[in-house]
Structures are given as structure tokens and as C-alpha cells.
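Here the complex is missing a single protein chain, while all its other protein chains stay put.
Moving on, here comes chain A:
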Amino acid sequence: MDAESLLLSLELASGSGQGLSPDRRASLLTSLLLVKRDYRYSRVLFWGRILGLVTDYYIAQGLIEDQLAPRKTLYSLNCMEWSLLPPATEEMVEQTSVVKGRFMGDPSHEYEHVDLQKVNDGDKVFEEEIVVRIKEETRLVSIIDQIDKAVAVIPRGALFKTPFGPVHVNRTFEGLSMSEAKKLSSYFHFREPVELKNKTLLEKADLDPSLDFMDSLENDIPKGSWSIQMERGNALVVLRSLLWPGLTFYHTPGTKNCGYIYVGTGEKNIDLPFML
């Protein structure tokens, strides 16, 4: 959600039960403004909150003009002092995939993971235990990256691609119509397209290159990994990810108001196939 319209956005996303306390809200409004100035971002998003056992991480993201360019991620424990996180690498994601359980809320906490490694010593093969230490900060980076890639959502038309490549906010976007808002195909993954290249020419025929340049949620696997609901008597459409429980996307049809927020434990719901 845009840091500038934080209050309205929180009110719209409150249906999932996760909001911010008044003091957090107030401090976010203040500090994110400063973040925008200091880091020279064109847009600052309040990304959400990862619930730790001791404290929570508050996450914000800074965007430059090109909306699909790699985002800078910042975290804070008190909503006032923000620290920049390094960009996620594939190595990081792989390394942290072994960590299970909840976040602690301490970036310097180290998870210990015992890795069994086969060691050839002459003829014999030993299994040696190697303790891998993984910092929680690394895990935080990788989880945010995974969530962003999997479930960040933007309605169709809110962004458009210029002929030169960069993606900009569509100033003339006036919201989805009511009939479009009920379809998953009207929502896109807010990331560089992955699936789009695999589409056949026939499927691509109807796409508008300036608008349909991202993957739609329609083809997400497994099917039904989104709960789409009309709340407040059709005045608000809310998408909840079932794969990453805690991610709420909201949009008021007919207006520009849209955004997503993640408030959760930072764990993927791997039980999803059993639960549908």
C-alpha cells in the first residue's frame, strides 16, 4: 500500500483483522516520509509486517520511476529507524529454505541447521554433520522476496509499459469495473513476467502490450490459491492469498485505491493442496 494513503489503505484492508496500532500508524506516516526523502524514492510502499515471537518486523519498500525495477526493501522494528536490506539472491533463497518455524524478531538471531554431508575418506564414506548458521536477516530478505514474487498483486491497467521499456503508474487508471473486479484475470503479479513468455501466440493475440505485460493471477498453481471476495456489499474487492496466508489485496472498484499488505508469520502454506 502506498505510504501516502496509509490510513485509507489500512481501513480498506482491515477486513482481515490485521491493522496497526495508532502509535505505529503515526510513526509510519512520519518516518516513511523521511525515508522517501533520504533514499530519493519516487514512491514508498508500506509492505507489511512479519510477526515475530518477540518483536515484529515492519517492512517498507522504495520504488523508483520504473515500477518493475528491482525494489529496495527496508525493515524496522520500531517503525522509526529503517535499515536497508540487501537484495535477495537465489543462493540466499536456497540457503534459507531449510529454516522452518517462526521468526524471532531479532535480525541477528542465528538459526542452526544441521546438514548431513557425505565425506569420502579413502574407501569409507562418512556422514558428517555440518552445522549451518543462518542469520534471521538473510531469511527475512529471502522471505520478502519470495512473497513479492509469488503474491504481490496489482490490478490490470494500474501500470502501463511505455514503448521504451520502463513501466509507469497509469495516471488515467480509474479502477476496474465491477464485472472485471470479480475476475482473477484482471489482476496481475506485480513482478517481472515469468509465465508470459511461455504463452502461445494464440493466447497472446488479445493482449495489449502496453497493459498486459505481466502474468495474470488466473493461471496460478494450484488453482484456487486465491480467495476473492466482495466486501461491504460489493463496494470493495478483497483478494487473500491462501498460499501465503496473511497477504491481503484490496481494491475499490471504480477508484484508484488499491494495494496489498502482508501481515503474517512469514511462512508459506505448504498444506494448501489438502485444504482446498
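Assume a contact is a pair of C-beta atoms (placed from the backbone, for glycine too) under 8 Å apart; a residue touches a chain by one contact, two chains touch by 3 or more; residues count from 1.
Just so we're on the same page, contacts and distances are computed from a predicted model.
K.L.:
Mind telling me which option in "Radial spoke head protein 4 homolog A isoform X1", "Phosphatidylinositol N-acetylglucosaminyltransferase subunit C", "Ribosome biogenesis regulatory protein" or "Trafficking protein particle complex subunit 2-like protein" is what UniProt lists for the chain we can't see?
P.N.:
Protein name of the absent chain (UniProt record): "Radial spoke head protein 4 homolog A isoform X1".
K.L.:
Taking the entire complex into account, which one of A:Y39, A:F173 or A:F213 touches the absent chain?
P.N.:
A:F173
K.L.:
Which of these, A:S97, A:N198 or A:N234, touches the one chain of the complex that we don't see?
P.N.:
In the complete complex, the chain left out is touched by residue A:N234.
K.L.:
To test your reading of the contact rule: which positions on chain A touch the chain that is missing from view?
P.N.:
11-12, 14-24, 51, 53-55, 78, 100-102, 157, 160, 162-164, 168, 170-174, 178-179, 208, 210-211, 224, 227, 229-235, 240, 242, 245, 264-265, 270-271, 274-276
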